[in-house]
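Every protein chain but one is kept in place in this view of the complex.
== chain A ==
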Amino acid sequence: MAGTGLSGAASLAGVGTTPFSRDSGISTTALACRAVLTALDDAGLGIGDVDGIATHRVGDSSPPWVVGPALGITDPAWHLDQFGGGGVSHAVIGQAALAVAAGIADVVVCYRAINARSEFRMGGQGRAPAGAFDLQYQAPYGLLAPVQHYAVPARAHMQAYGTTHEHLGAIAVRQRANAAANPRALKRDPITLDDYLASPWVSEPFRLLDCCLETDGACALVVTSAERARDLRRPPVDIAAAAWAGGHSTYSPPAPGGLGDDLTTSSAARLAPRLYAMAGLGPDDVDLAELYDCFTWTVVVQLEDYGFCRKGEGGPFAASEALGIGGELPVNTHGGFLSEGYVHGINHVAEAVGQLRGDAGPRQVDGAEVALSTGQPGYVLAGTSALLLTAGR
């Protein structure tokens, strides 16, 4: 099946990660530089080859106009300092691919660098809440932290479809088991469903073990043309599709029947058809999925909205053996944000690249040819993005 649009124009040629920790002890600028240099070395490229640099951030990290000059990249032909969180994590790479496809840049480094435990915690932790735009209608009620924002649609989904705590727990347990085979993961000790059910409430229906790990760390990816990627050091991973979708209004959608009517369906339901159409692929072609897991429940809703099961069946499907390594659809093979660490989206792409190269060691998915990697599905700082990646030949 032939792709359309951006399909096949650009590839991921290099991956770099720093160690993940709760206290990196270094600046986000330093984290970004280390990840970028590691990714370039992986690709067999040098700073002199780089003519594009991109990131996303929410006021918590070092921008391209600091990281670039810090590495001697003083005049990039293309750059992007994207505002936003996990919803735009995959958009950054998609936009880099657009720049490459348009001939504006040849080699783009995309990074995300955060000290999300030691410096800037997403939940605020006493920091004055941002009042911008629609958050002014939530912050005065103590609705301040991401765990609270996602708890509301999760609760609605449980009420509408009978999704259970045990379904959510199965996700946490499996991803921890996956992380045991991942030396980069912050949490590698196995947990049981009883451990999950005994973990303390944070914001119902979420317990501590429903939440991703506040993490210090950085990842970087090198985006270049599919043609050039084939001359570089490592096997290329091709961007078969990149897609974007608008987010979820939690207030009044423009018309009755809009997505804002129903919290139990995410923006991924609108993105997925575009993504699959661009790649000329469908859900049945996907060999593994790295699904944005800021909280367990976002895996459930994305299993439904990316077409892997019917609406309302995401809970039982998530709890089934199908999602394990060796199952029909391995999900979050590195342990995800719940157990590997949370680099705000980009470490999902790093893992997908490793799997498609056959580099994943004991957690390698046999015959991995097509991987889905997704951003936050559009509930907060609304908007979503995702990539379909294929092993290059």
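One rule holds in what follows: contacts are C-beta pairs under 8 Å (C-beta built on N, C-alpha and C of every residue); 3 or more make two chains touch, one makes a residue touch a chain; residues count from 1.
Operating definition for what follows: contacts and distances are computed from a predicted model.
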{"item": "Listed names \"glycine dehydrogenase (aminomethyl-transferring)\", \"RNA polymerase subunit sigma-24\", \"OB-fold domain-containing protein\" or \"Amino acid ABC transporter permease\", with the criterion being the UniProt name of the chain not displayed", "value": "\"OB-fold domain-containing protein\""}
{"item": "Option from A:Gln82, A:Gln138 or A:Ser320 whose C-beta touches the chain left out", "value": "A:Gln138"}
{"item": "Per the touch definition above, residue among A:Ala30, A:Ile47, A:Ala160 or A:Ala181 touching the missing chain", "value": "A:Ala160"}
{"item": "Chain not shown, touching residues in chain A", "value": "123-126, 128-145, 148, 151-153, 155-156, 159-160, 200-206, 250-258, 260-261, 263"}
